[in-house]
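The other protein chains are all here in position, but one chain of the complex has been omitted.
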Amino acid sequence: MLGNTFGRLFQVTTCGESYGWRATEKEATYGGALLTIVNGVPPGLRLDVKKIQYELDKRRPGQSKLDSPRKETDRVEVVSGWLEGVTTGAPVGLLVRNVDTQDVHIDQYRQVKDVVRPGHAEVNFFYKYGEYGDWCGAGRASGRETVGRVAGGAVAKQILAREGVEVLAHVVESHGRKGRSIAEGTMTFEEMKANYRKNELNCCDPQAAEGMIADLLKVRQDGDTAGGTIEIVARGVPAGLGEPVFDKLKATIAHGLCSIGAMTALEFGSGFKAAGMLGSQWNDPPFVENGRVRFRTNRCGGFLGGMSNGEDLVLRMAVKPTPTISKPQDTVDMTTLKAKKLEAITRRDITICPRIYPVAEAMVAIAILDALYMARAWYGLARLDPKWEKLTQPRHKGDYTV
Amino acid sequence: MLGNTFGRLFQVTTCGESYGWRATEKEATYGGALLTIVNGVPPGLRLDVKKIQYELDKRRPGQSKLDSPRKETDRVEVVSGWLEGVTTGAPVGLLVRNVDTQDVHIDQYRQVKDVVRPGHAEVNFFYKYGEYGDWCGAGRASGRETVGRVAGGAVAKQILAREGVEVLAHVVESHGRKGRSIAEGTMTFEEMKANYRKNELNCCDPQAAEGMIADLLKVRQDGDTAGGTIEIVARGVPAGLGEPVFDKLKATIAHGLCSIGAMTALEFGSGFKAAGMLGSQWNDPPFVENGRVRFRTNRCGGFLGGMSNGEDLVLRMAVKPTPTISKPQDTVDMTTLKAKKLEAITRRDITICPRIYPVAEAMVAIAILDALYMARAWYGLARLDPKWEKLTQPRHKGDYTV
Amino acid sequence: MLGNTFGRLFQVTTCGESYGWRATEKEATYGGALLTIVNGVPPGLRLDVKKIQYELDKRRPGQSKLDSPRKETDRVEVVSGWLEGVTTGAPVGLLVRNVDTQDVHIDQYRQVKDVVRPGHAEVNFFYKYGEYGDWCGAGRASGRETVGRVAGGAVAKQILAREGVEVLAHVVESHGRKGRSIAEGTMTFEEMKANYRKNELNCCDPQAAEGMIADLLKVRQDGDTAGGTIEIVARGVPAGLGEPVFDKLKATIAHGLCSIGAMTALEFGSGFKAAGMLGSQWNDPPFVENGRVRFRTNRCGGFLGGMSNGEDLVLRMAVKPTPTISKPQDTVDMTTLKAKKLEAITRRDITICPRIYPVAEAMVAIAILDALYMARAWYGLARLDPKWEKLTQPRHKGDYTV
Partner (left out) sequence: MLGNTFGRLFQVTTCGESYGWRATEKEATYGGALLTIVNGVPPGLRLDVKKIQYELDKRRPGQSKLDSPRKETDRVEVVSGWLEGVTTGAPVGLLVRNVDTQDVHIDQYRQVKDVVRPGHAEVNFFYKYGEYGDWCGAGRASGRETVGRVAGGAVAKQILAREGVEVLAHVVESHGRKGRSIAEGTMTFEEMKANYRKNELNCCDPQAAEGMIADLLKVRQDGDTAGGTIEIVARGVPAGLGEPVFDKLKATIAHGLCSIGAMTALEFGSGFKAAGMLGSQWNDPPFVENGRVRFRTNRCGGFLGGMSNGEDLVLRMAVKPTPTISKPQDTVDMTTLKAKKLEAITRRDITICPRIYPVAEAMVAIAILDALYMARAWYGLARLDPKWEKLTQPRHKGDYTV
């Protein structure tokens, strides 16, 4: 298995899976750990463990009636890269133990280990790892893998905060029910922040949230699951981030978001609406404000030529329904290659939305920070008139309306 | 400028821009060249220059009344990596000269070089390259940059053909007018192939194409431009391509497609529709056919866990309207930071759709081939029972209906 | 700090430093951990924790009178990537705690934290990390960083063992006293193995070892330290590993070895002697034996065109004396930029040789395995007549004499 690192200059490398197995020379037992190594952390940052824990708590299971009842504490331990609370420039190591590893659940997985869940990555794990693939809670194809993403993203967010950048996501659609959204101009960033994490779905439109949650409880009763849409906003991103050809910021953010298991679609700004528009309707008119170039509208979602333009980055990402459902499904036993009925048994989320938004925030944060490193490398060498770099700084917080 | 290489094991590196400037010790003149270096080409392939030229001709400007009237021959020359028509395993070098470099057009660009076109990458080039940025035809932010992508993709396609993989794209929406599509189950792959490149928009639904083209000619009369949607299908892709965490095939394909200048949204399979669906509706039921795992539906667009599942890959990508329009627009002069009116002058495409579909094909082909290399590397080392690799082979051509 | 990953397809990523600081939300204390994430481990390998511990024990301090008296247990815990003792294909996570973190030693470092040790990396840490750099036991510039290399190398060695490859190193020179060596044709690989780790210097020439150790004890009495030379041999390496231009196996092995802190020179085969030789003397004559190409001599050290030729890889690497000595030295205080006298206080090794040979083995093992992955990727795609790959297999064990 390759591809366990994300980023070029700011890099997050992860390992660890759903249940895991730990062993020293003397003992061996279930309950391994998820490790995250964060490269490219600058020195002199007072790293706040509470803030890393806060991000991990966002995605922790078992917090509401919408989530899987699995109980993980997800306590993070910072084990390297700092001294007396301040980063040294060395890579930061993060350790999270798996604790909910009771035999009863492991036995459940063992019983159906050869029967693939429809809609799930498991079939591919057979192709790639044969009979050796991790059958225990989906191994590295489990949502538990995202602990490392969120841990790494939590470090990125603390560095970005020094640069005035913040990244937030919320739920704007659940099972077809839509809430107000920034991309559609029906919500401001301030409203989003004011209602952030105020309900168990993290839909920042309280009215819509109520209907969505009621609907989801009905879905659960039916033994089913539901899809939804996440909106992600990044404020304070300097203009000019991203490289012009293959590594546009759009491309590296898309790489990060499309690597999240359950995603099925991605829009930048007005997204698919652009397919119905004219150039005279789509182009965001630039103007000068306080000596900086701004745009009167944000149909491009903050990207020009795939690079940030100094306005808010606005993205939407569709998420498929959790594949594991309680209803009987037709499937296949991979060892016998015979048809098989599957009645799901394992614990699961009714909707992935409230657990995936922190993962989306993390991936976007890492991609932005990585692009910021590249931009700083470039400015260091390019020796341009410093006015150009100054012009890239985004507007002051709070002065923005869509 | 970094990020001029795409791929990990099969790699395409490009340079070259809209007009370019060439010089030897003795002479200097406009009209540089676009170079493409393709790494990872296997030995023993009878490389067909005509097929590379065919792909380049797809994206060549000046072919229809929808395109920019710019006249480029885009003649490709293969300069390395083969001997007597057969590849040697060495990197393949491809050379395309810029020929349409008349002073009249260069002067046009010079006159407005400090005034950014709304909706265009130019503003970011000022931030990144200051007064030194290439003002001539948008430099490397020009669609001309995609010559290298298509050239590299043309080599990838010839290698993929040996493996039984083909990648095709067509237009399914233009300025809000929709045609039939594979993702929506209203067209088969065979129909798509039968109508491929039969009209100047390359919309494989002939009735819809007629209406779209008539509409676009009206848009042109108004001095405007229009957006649209491209659908991309890859048939014959083995199952299990992509790495499970950060480098899922979905992620690397998204990286490639989202690095294309004009794209604004991307869907895999049923895409945004998944947000309104239940798990019992979305999950594609697996079954066994001729000893291989297949799926009764393809709502996932051929991706499970972000990796290929052996069915057709089906993607849709929205494209914004060409930013350059003839109507007067408000904009900014970057040197004075003063407001400015811009009346577009330069040549342009009415819609980017008929010129961008070959670029989309190229990026998807490169990403698939690169993932295939990774998979082969893995199988070589993993020493699994060969039955698992055999199971990944997609069904025979022609036996598929959505 | 970047560059904490080594390898392209088989990748080792590390973090952790000399003392470290660990913290959870509730507690903070000295004694962090060294984490290693190993990507690219094939599934189905029965991973032997004892063998990883064996490699770590090779480099553990405090084992003899030549080593630093620092007492570290270096107990490794495997926390991910396997299930019931067998690898799953997921990345393997390895955890080693720092335990020798007594206040007395930390205080010693604190007292001289601004005074750089001559010959040591510390001056560069000030430039790169300013006052935030890790002053505690040299942080990541400490030899302790090599725990991650050896842990990752121990996994590589277990995979290589399945392929019939073994990598061993020993000391062939200490403070100018030379022992017999394979590169000079005065020792066989079998002799080397027979005497491997039989004395505290791991010099496989017992007579020479005696004199070297007696000399080193005298050096210690004088408060001084000494340099030496390591010889590394890899047997069973298939021919054709390495890529022809920038990523020759020679180049990636050199990258790995020259990234070891104390190294000062590197030779392949006859090395510097080649500068005095004629082509007719240097060229190793090829011949055919049992249907495979072999070479009558091995002046090239097993590399042709920088790629393996199927014979033993033979390298030598010079190691400078441990920079920390007890004698008073002239140096500089980095905060005042004033001259300063330094009388070394901290614990140290008399010679780095007996602690660095396992690190050299690890780096060479990782580089070979990584090249093997690339070769397998290549063979998978190239579709050559399989006879060519078969020809690359090295001779059976034990049939080789220099």
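A, B and C are the chain letters, set down in written order, and residue numbers restart from 1 in every chain.
Following the convention adopted for this analysis, a residue touches a chain if its C-beta (ideal position, glycine included) is under 8 Å from a C-beta of that chain, and two chains touch if they have at least 3 such contacts.
No experiment lies behind these values; they were computed from the predicted model shown.
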Which of A:V79, A:V96, A:M374 or A:L391 contacts the chain that the document leaves out: A:M374
Touch list for chain B against the chain that is not drawn: 1-2, 4-5, 9, 11, 13-17, 20-25, 28, 32-35, 37-41, 43-44, 49-50, 53, 75-93, 95, 125, 128-136, 139-140
Hidden partner interface residues of chain C, rising order: 1-6, 14, 116, 118-132, 140-141, 145, 173-176, 219, 224-229, 239-240, 243-248, 250-259, 261, 263-272, 274-288, 291, 293, 300-301, 304-309, 318-325, 327, 329-332, 334, 337-339, 374-375, 378, 382, 384-385, 388-389, 391-392
Interface with the unshown chain - residue positions in chain A: 9, 40, 42-44, 89-90, 159, 162, 244, 372-384
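We take it that only the chains that are shown with their structure count from here on.
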Copies chain B and chain C touch via same or different residues, half shared test: same
Chain closest to the middle, measuring from C-alpha centroids that were averaged per chain: A
Rotation, 0 to 180 degrees and nearest 5, that superposes chain A on copy chain C via CA atoms: 180
Intercentroid distance (Cα basis), chain B paired with chain A, Å: 26
Euclidean distance of C-alpha centroids - chain A vs chain C, Å: 37
Multi-partner residues of chain B (each touching 2 or more other chains): 244, 374-375, 378, 382, 384
